[in-house]
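All protein chains but one are shown in place.
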Amino acid sequence: MYSFKNDYSEGTHPRILQALVETNLEQLEGYGLDRYSLEAAELIKKKIERSDVDIHLLTGGTQTNLTALSAFLRPHEAAIAASVGHINTHETGAIEATGHKIVTVDVADGKLNPSHLRDVLDAHTDEHMVKPKLVYISNSTEIGTIYKKNELEQLRAFCDENNLLLFMDGARLGSALCSKENDVQISDLPWLVDAFYIGGTKNGALLGEALVICHDSLKDDFRFYMKQRGAILAKGRLVGIQFLELFRDDLFFELASHANKMADKLKEELAGAHISFLTDSPSNQIFPILPNAVISELQNKYDFHIWEKVDAENSAIRLVTSWATKEEAVAAFIEDIK
Amino acid sequence: MYSFKNDYSEGTHPRILQALVETNLEQLEGYGLDRYSLEAAELIKKKIERSDVDIHLLTGGTQTNLTALSAFLRPHEAAIAASVGHINTHETGAIEATGHKIVTVDVADGKLNPSHLRDVLDAHTDEHMVKPKLVYISNSTEIGTIYKKNELEQLRAFCDENNLLLFMDGARLGSALCSKENDVQISDLPWLVDAFYIGGTKNGALLGEALVICHDSLKDDFRFYMKQRGAILAKGRLVGIQFLELFRDDLFFELASHANKMADKLKEELAGAHISFLTDSPSNQIFPILPNAVISELQNKYDFHIWEKVDAENSAIRLVTSWATKEEAVAAFIEDIK
Amino acid sequence: MYSFKNDYSEGTHPRILQALVETNLEQLEGYGLDRYSLEAAELIKKKIERSDVDIHLLTGGTQTNLTALSAFLRPHEAAIAASVGHINTHETGAIEATGHKIVTVDVADGKLNPSHLRDVLDAHTDEHMVKPKLVYISNSTEIGTIYKKNELEQLRAFCDENNLLLFMDGARLGSALCSKENDVQISDLPWLVDAFYIGGTKNGALLGEALVICHDSLKDDFRFYMKQRGAILAKGRLVGIQFLELFRDDLFFELASHANKMADKLKEELAGAHISFLTDSPSNQIFPILPNAVISELQNKYDFHIWEKVDAENSAIRLVTSWATKEEAVAAFIEDIK
Partner (left out) sequence: MYSFKNDYSEGTHPRILQALVETNLEQLEGYGLDRYSLEAAELIKKKIERSDVDIHLLTGGTQTNLTALSAFLRPHEAAIAASVGHINTHETGAIEATGHKIVTVDVADGKLNPSHLRDVLDAHTDEHMVKPKLVYISNSTEIGTIYKKNELEQLRAFCDENNLLLFMDGARLGSALCSKENDVQISDLPWLVDAFYIGGTKNGALLGEALVICHDSLKDDFRFYMKQRGAILAKGRLVGIQFLELFRDDLFFELASHANKMADKLKEELAGAHISFLTDSPSNQIFPILPNAVISELQNKYDFHIWEKVDAENSAIRLVTSWATKEEAVAAFIEDIK
């Protein structure tokens, strides 16, 4: 049984494991203040070409989202998100558990634009309603789509005009940035959003997300918020060493490129076989629509999510590729489909 | 510079790293539902001789405390803790951030007894006050002392009579159970407390705490609480594999015994040099009282916390040993003191 | 300028003021434990023909909703509500501020039915999502519609089958129960819902909502929750005396009937003038659709909310009548429309 179920089925890239082995017995500072974590932060600053950001290493996406949003918002302020947004659907109410409402917008492609935000602001007029304050976007989105640079610029402009914060969930940022359709550089991001994170867990690390806080007003005391939410590891080195390895050269991007290549291959071949897709996703998640009988057959050999029913006889499935996806597995899957 | 600053300065025991290497490229279920995590839970159940408990693997102490306590308490219910309790002093108000008050008791040795609890209950009489509901104890405590079996039995009886829950923070449970003065078996714990956790981070793991929920009423839906607090790792295998290795044989206890042995050695030699201690701690944390000038001298070669000022010329320092503490370092420290 | 803006523009029914005057200098217990508050609770129990419910007097709707829902739900549990539900739109995220997500359903008439609930349950399948637990309905709804008895019975049955709680926001319960189309008795309610409240503020009291907790499992320690949320008045008598007066005889129902009568009159006459309505509301809120020019004209003499734009030239306005609405004002308004 080969799994296309997600991008966190395997452990970590061997180079990362090797780095953990090599540093294992060094005595280091705790709580993410060790030299590897600090060096990783410096390295990321270089990659994004901004020395004035703050970088914090956390362990997972839900933890990063809840820690950041509860730190950035006042009690009456709300996040705006696409209704498919991870914070809205798959975090067990983590944001609400910190006291904040999520105002949602239904969007077919999982992406927010200024028109959506305008509608939300227009509907929130006084103190009987929450105050929308932070725009939460995911790149790539939960349904595999990505934001183009001009789309981000438009969001940025709208947020500036309306005193909103723009936050990017980058759990799958590597895949977005390495997409064939992408025109955004990682060094563009600090100019486009107020905070974002670089997902390690879904791009080859054992665990770890690097939160980049760009807007000065959001920086103060962030380690207090992290500690309060249980987000500071005693052995913070565990995350620091991994990000150091991912960004020491271009490993981070190589891993994402491989994942995308595998997905592109699948997409291309499936499309060639006249299979249609739920969304036009140029990243490492694709959503082919297949007859239910075919799906049943495939489930004997492959593990994947059935995403949603399309009609009585067809459903969309989700195939996710990763840094570790094997070319042979992709070839075999295509073979089996055909 | 050798560090006696804490028990999480090094990475992890080489056997654990080896286990991670060996399983690294297997495709496994996410979110702690992989076979290693499940097997680790079964193994722990065997060690504690109770098959009817629920076991969950989390990443750190603060996260475990806040997830468990907020799951176990109703909004108006409070925890009772020693004022030196970790949840009261060193978790940035994590428990309060989930909505719950901590009612504290000042105790010289860091340990609660029924008389303390009686006083708290007597002072909380009606709906204008919180309702004390959960007794939080640490074993070993934050100042290195440990609970004897009869002390735990007395707490258990009091809690039963007064409808209180008893929760044990086991961040340093290994050291407590392997102390020369200990008379508690790990298999006693499920009978003595309603929930406890087995600390991995401070006893040789990279990260990880195994929460054992003993009382049936506390078990339901616990994975929802974990997810909501960001406490479920996508690659839950990372913690599962470590606990599997720690409990496959007696590695967990061997590591703790080594730490204790190193601390005992330090204590014995310092006592032999007529140095007194802030607390009588039979575990891996000791608190010798030294002249400030001596402390300054030692700081040139060793890293450790200055715990508290004792008088104008003397202070207590904290020395912590671990599974990785080297005998030579202990010997050198003793030599230097002398 | 006469106001049809809401049902809380005036003070209180003169009989209530008289009761406050007569009891003013008596020394009474504080915190709602005075004999008037206790007597009011007994009286309500008689009216609803159930002696085994718990009754608590609070000051307003948002306070009652947030206190009750946060008391009834565990941290990972969510409320299900119509998207127009008051808790979702007009309470500044009060429910989320206590940690709970509201899962919403878009419904044209503001009313939930089992089919809506089925869809919500089907979409919430595991611990990555909140657990829908409490169904929040308003009667009358925020857009003036009311629940018929068989509709409530169907909701009750569905909730029983699916282990859900059913909560009725009764801010305008008087108007609902006195509607010409209503077939529900107040004594039916404890059998149909797990908790509900009887709105005083919008039906002639100065302030006050009487929360009726019907389900045994929701009763414990409720006064703790009230105190914690600032919902216990030192001079609880202020609410108790008012409810005593409202239910001493049928004053509560007489006031609601008057409000409805005034709304019916308006609706009948406007319909006679070929004016259509946004919703078919048989209670004290009606939503006629008028040309924008007419609305502007009316605003010179009357105060009311413009509810929503219908098309380029027409908007729906909201007219609310109350226990204090004057027949002459209604007649004048009709005259002016014509």
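A few points about this structure:
In this document, chain identifiers A, B and C correspond to the written order of the chains, with residue numbering beginning at 1 in each.
The working rule: a contact is a pair of C-beta atoms (placed from the backbone, for glycine too) under 8 Å apart; a residue touches a chain by one contact, two chains touch by 3 or more.
Here the structure is a predicted model, which is why all the values come from computation and not from measurement.
Of the listed positions C:Q27, C:T125, C:N163 or C:N300, the one in contact with the omitted chain in the full complex is C:Q27.
The chain omitted from view is touched by exactly one of A:L57, A:A71 or A:L165, namely A:A71. Residue C:T67 is the one among C:T67, C:T104, C:S175 or C:S283 that touches the chain not shown. Across A:E127, A:E161, A:D311 or A:E335, the single residue that touches the chain missing here is A:E127. One chain is missing from the display, and on subunit A it is touched by residues 70-71, 74-76, 98-99, 127-128, 130-131, 221, 223-228, 232. In the full complex, the hidden chain is touched by subunit C at residues 2-3, 5-6, 8-12, 14, 17, 20-21, 23-30, 59-67, 91-94, 97, 201-202, 206-207, 224, 227-235, 237-238, 303, 324. Touching residues on subunit B toward the chain that is not drawn are 75-76, 78, 89-93, 96-102, 127-130.
In this text, only the chains that are shown with their structure count from here on.
Centre to centre, using the average C-alpha position, subunit B and subunit C are separated by 50 Å. Centre-to-centre separation between subunit A and subunit B, using Cα means, comes to 33 Å. The mean-CA centres of subunit A and subunit C are about 42 angstrom from one another, to the nearest whole unit. Residues of subunit C found to touch two or more other chains are 75-76, 98-99, 127-128, 130.
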